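Reviewing the structure listed below.
One protein chain is absent from this view; the other protein chains keep their places.
Chain nomenclature is as follows: A, B and C, assigned in order of appearance, with residue numbering initiated at 1 for each chain independently.
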């Protein structure tokens, strides 16, 4: 394992120290493991709190700031945070408008956020929860853990964050978040596996000519192995897989996120985006907005995910609204 | 080799197609291989043109936009662009204020930009050139190729771009660019080698417990091999190497860029930044501004570089000035 | 033999020792069909449990009346606050539920059987897994059942039977296709691997058997 770390035990604490040093506009509580805006949101604003295992940076800590999250709770690498963190975050950012938990749908995240919500309720902090579950690689039924939350988390946090900044009440922000999630689907392929620092070797071995299709963002293998193919074919397969599940019609508009898994050069992500755009054009789906880069990552995994969110006027307005976070900034 | 490409021959063209699809605010001339702002700069504004081999993304194409470059010329992977590209770019962006070529100091880049400058002069386009040579790993003398241009390119392009936007004449913008370069030093270490698509395998083999110290951004080996050590020790060595050359005094302020080489997870870059900040604090050098991320990359190389630019009030004002490009945006 | 506070503490310490010693194995299991953190998760959590025991947690404010129930409940709270992931809330809630079910200064085998059943109930209430879903339930359920069945033979015998049943239940997860937890994302590819949570549950019951062995 070759990593720029001091030790697997301290990697999250050390990264938080670096985050604090790099971003004076963030308040980083290294003891409570809560990252929040140094300048709190307006009184009565619905506050957004998200979190999850570390190793997905910039998600979530890089999305804290005006127009997006009020606080993020980073867990250990690929391990959901503990309820104490979300409770501390909720206490810190609630200005009377209540708190929205944005939770990626993983058993651990769901349970820990649920416990935190109970504890917050005991302290009379109003809490609503949006569950993100966009990954079409996973079968969804009441007998399973359901779909994973992946790339759509960024879109949910951006749109809900913008609506909260406009002063919408908690229930409305939560409803918007759920609507964005319902309008989103994602699918990912991996060229290499991630190496969890505490494990010390890649999560799976892949031959030079094979990829894992339908992977998540926690280093787990995907649904199946496939041969490595040119970007055009991979992009077409990924687009088709998302479209098949999404039910987009010709003429529909989308926000398209071509996301690197952490170790994917931007040059390659642009190649992929070009192929994705061509395939969507064939399907007469219009890309209204797009984002290309490493945003929802899996440590040092190479590969990409595609997220398509059906767009409408309100969502585009919220997407275009100003945002000022370490990883996403526009005005 | 596992890459998200269609073929080594088409990777640059395909990436440009993707860039065009992702960024309607850019005008991408795929035939001439020139990327420029869709909305040209103000008449008479000094125009900034940069370029270099592809594989360093977001440098340079991701830095085209208001407040930074007017155009970028991407060459083949790790190959400087040809003079025709820079000439076409100069023609396209010159609005009477002349053109500043920002050139990283490599033999190929220097010669190709020089030929382009001659051709532009023949067409009565005023051209000035800033050479960026910040890499302290390389011996500098009249008998060598001189220092390489690496991370400081971002700082030069940001500051000079801001000054040009304010309406400063070409000569002043060029002088500022040279001043920023002279105030900048960089040093890099690599944990893994880059794989050039046309080569198909990594540029060098590194055992699990070794790194290359003093590497450039073209996949070449560095000055020497060293054992892999904890981030704290690596960061200290890199800071000390830069400081030894830089001649910063206690109390000096810097802009600090902790830059990933393309395949370095953000989590690790924040760990490194924390250690860099601690070491600089020991040296009583104050970090006035900072940037953490994969900005001046070397395809899929893992590792990081540190760039320190001595800051003063004017430079900080230019650094803080609004910028709106694919990879760098603030207001 | 009754379960007293010394035996409860011994149980928790043995569990901590076991998950620490087996960290790499648990993580390897979780790397195959999960995200490779189960070993470090439990080591982190049980290290905190040990620290709590050393600091006198689980007693009254004076730290004196450390009953089996209060010790287990405190350990459960510590796990919830330090582990994260799926296993943190699940094991944490299990121990808290068991602790609530043991209000006395000591507990007989029958009481402990009921407490283990409460713990299993808490895991299932929180996680929704049923036997056969390839989770810790597949070790916990047969262990609790074996303990209840053999409770009449005393604490040592019942804990031994529970440990054996947990171990067997864990091993029986190998051929299963996961329906809960991260392994479920793999679909059919999850078959052929031991569930990490079932493996760690077996460690917990083996630790109980160790702590309750006849002297």
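Methods note: contacts are C-beta pairs under 8 Å (C-beta built on N, C-alpha and C of every residue); 3 or more make two chains touch, one makes a residue touch a chain.
Keep in mind that what you see is a predicted model, and the values were worked out from it rather than measured.
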Displayed partners of the chain not shown (whole complex): B
Candidates B:76, B:94, B:134 or B:275 - the one touching the absent chain: B:76
Contact partner of the left-out chain, one of B:25, B:220 or B:237: B:220
Sole contact to the chain not displayed, among B:38, B:111 or B:244: B:111
Positions on chain B contacted by the hidden chain, ascending: 8, 53, 75-84, 106-108, 111-112, 115, 137-139, 143-145, 148, 196, 198-199, 203, 216, 218-221, 223-224
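Keep in mind that, in the parts below, only the chains that are shown with their structure count from here on.
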Central chain (distance from its CA mean to the mean of all protein CA atoms): A
Distance from chain C to chain A - Cα centre to Cα centre, in angstrom: 32
Gap in Å, rounded to a whole number, between the CA centres of chain C and chain B: 54
Centroid distance [mean C-alpha coordinates] between chain B and chain A, Å: 29
Overlap residues in chain B, where contacts from two or more other chains coincide: none
Per-residue overlap in chain C, given as positions that touch at least 2 other chains: none
